Every structure is written in structure tokens, then in C-alpha cells.
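A single structure is presented below for examination.
Just one protein chain is left out here, and the rest sit where they should.
Going by the order they are written in, the chains are A and B; count residues from 1 in each one.
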Amino acid sequence: MTRIPTRTHVTTTVNGDPVDFLADPRETLLDCLRDKLGLTGAKEGCGTGDCGACSVQLDGRLVCSCLVLGVEAEGREVKTIEGMAEGNDLHPLQAKFIEHAALQCGICTPGILVATEALLKKNPDPSEEEVRYWLAGNLCRCTGYDKIIRAVLATARDLREGV
Amino acid sequence: MVAVNLWSGLRRFTDGAEVVEVEASTVGEVLQELVKAHPGLDPVIKAGVSVAVDDEIVQRALHHPVRPDSEVFILQQFRGG
Partner (left out) sequence: MALDNKTDFKYIGTRPERPDGLDKVTGKARYGADAYAPGMLHGAVVRSPHAHARIVRIDASKALALDGVKAVVTRADFAQDLEGEDWNLLENTIAGEKVLYDGHAVAGVAATSALIAKDAAKLVDVEYEVLPHVTDVDAAMAEGAPVLRDGAADHSVPDGLHPNVVRYTEFGRGDVEAGFAAADLVIERSFKTEAVHQGYIEPHACLAQLGTDGKGELWCCTQGHWFVRRMCAALLGLEATQLRVTASEIGGGFGGKTTVFIDPIALALSRKSGKPVKLVMSRSEVLKASGPTASASMDVKMGMTKDGKLTAATGTFRMQGGAFPGAPMDMTTMLAFSCYELDNVHHEGFDVMTNRPKQAAYRAPGAPMGAFAVESVFDELCEGLGLDPIDARLKNAVKEGTRSSFGPKYKAVGLIETLEAAKAHPHYSAPLAENTGRGIASGYWMNWGGETSVSLAIGEDGTVQVGVGTPDIGGSRASMALMAAETIGIPYENVRVNVVDTAALGVNEPTHGSRATYASGLATIEAAREAIGKLCQRAADKWGIDVDAVEWKDGAAHPSGPNAGDFEPLSIAEIAGEMGSTGGPITGHHDASPTGFGGSFGTHIVDVHVDPETGRSTVTRYTVIQDAGKAIHPDYVEGQFQGGAAQGIGWALNEEYIYGEDGRLQNDVFLDYRIPVASDLPMIDTVIVEVPNPGHPYGVRGVGETGITPPLPAIACAVSHATGHRMTRLPMSPPRVLRAIQGKGVS
């Protein structure tokens, strides 16, 4: 049986850099980032948009990249965990997660950091409850969320106070 | 002789005895002598057991020394997650 896959040429911007790739129309943005661009920071935990491990920003909006098709990235701006630090300067959330031991196995960490960065942009002074509801779509099985929530609240406080 | 405490489910293989006395100076000898005295225990030992000697759970440390007055327990094999 012969099957010629029809692929689409996608031109997009990832973490500020112009990139292009050929995507099968069925391929997710997550698979394209990982398998075609070598950006493996976003993880597939479920493939159904329930765990948030694949969180990226698409034109500034937080999305599960497993629910976006690769071809939908055409002409848009994608931001992944790999673009969160400026060179070697960690984003304050990244530094605070290490300082607060807010990760154990670390597989959910990229998604949680991307999601939390989006939260703090929207709401620089979230309550504990607001952080918990914002992160309700990012599953962590190791930590019980305690140290994650504390790290987010501490980062928000530092950013507000200009520390 | 060392008194070896078995779990009671094993009485079926030891003519009803829950404590079996064997001549042994190591855990390996204890297991060997148990099977010699009660061949029905062979599949039990082969399937795996944990051994406790004087309150230390020595697992399957065959070389671990056993004294005549040692308290020895044969326990079900431990597993972890």
C-alpha cells in the first residue's frame, strides 16, 4: 500500500526566532515543537489537554500545545519554556522554583512555569486561591502543590516590590 | 540449635509446627536445614522470604551469622514501591 503524506509548510516564530517546518495536518503543535524543532521542554503527559505539561503561549495566550495543530502556528508567535530565561538570566519564577524546592521529578515544571508566567502578567497580585484555580489545569503528582503555590506567591511579591 | 519462627500458614508443610529447631550458624544454613527437615518448605524458600535475626531484618543475607540463642523469624518477602 502506498500512501503519500501531504505535508504543509509552516512558517512561524518560536521564542522570537523565525522557524519553519513541514507538518502532517494531523500533527500537534507539541509534536512539531518536540520532533521537528528539537524543543523538548514541553512534555506530553496526556495528549487530551488535561495535564498542562505541554503548556506554551500562542500569540500571548496560554494553550495546551497538544490541542493545537502544528499547521495552526502559521504566521503566529509561539513562546515555550526554552524562551523563558533571557540568555542565562533566569526568569524570577524559575529562580524561585529552585529556591523553594517547588519541583521533585520536574516533568510538570515547564508547563507550570509557562502557565504561571501568564498568570502574573494578567494578575501581579494573585491570592492563594487564584493561583490554585489558575493552575488547576496543570497536574503535579509529586509535590501536593504546596511548595509550588508558595514559590508563585513569593515571586509575585518580589516582582511587585521590585526585589 | 536455633529456634526458627515460621508464619503459621507454613504449618501445612511442617507437620503443624510453627517453630522449627535447626542446627545452623548462618542464615543460609537455617534455610537449608529447614528444607532438609521439611521438604515441603522448598518452594516457599525458593519463592523468596525475608529473614529476621535478633530484630534485624537481614532479607536474604545468607552469610549473616546466627547464634544458638538468636531469635529467627522467617517472614514473607518484602516489596517496595
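The working rule: contacts are C-beta pairs under 8 Å (C-beta built on N, C-alpha and C of every residue); 3 or more make two chains touch, one makes a residue touch a chain.
Please read all numbers here as calculations on a predicted model, not as lab measurements.
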Visible chains in contact with the missing one: A, B
Contacting the left-out chain in the complete assembly, out of A:10, A:37, A:71 or A:113: A:113
Hidden partner chain, touching residue among A:53, A:68 or A:118: A:53
Missing-partner contacts on subunit B, residue numbers: 5, 7-9, 12-13, 40, 43-44, 47, 52, 55-59, 61, 64, 71, 73, 75-81
In subunit A, positions touching the absent partner: 1-3, 5, 24, 26-27, 31, 34-35, 39-48, 50-51, 53, 80-82, 84-85, 90, 94-95, 97-101, 103-110, 113, 128-129, 131-133, 135-150
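Assume only the chains that are shown with their structure count from here on.
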Centroid distance [mean C-alpha coordinates] between subunit B and subunit A, Å: 55
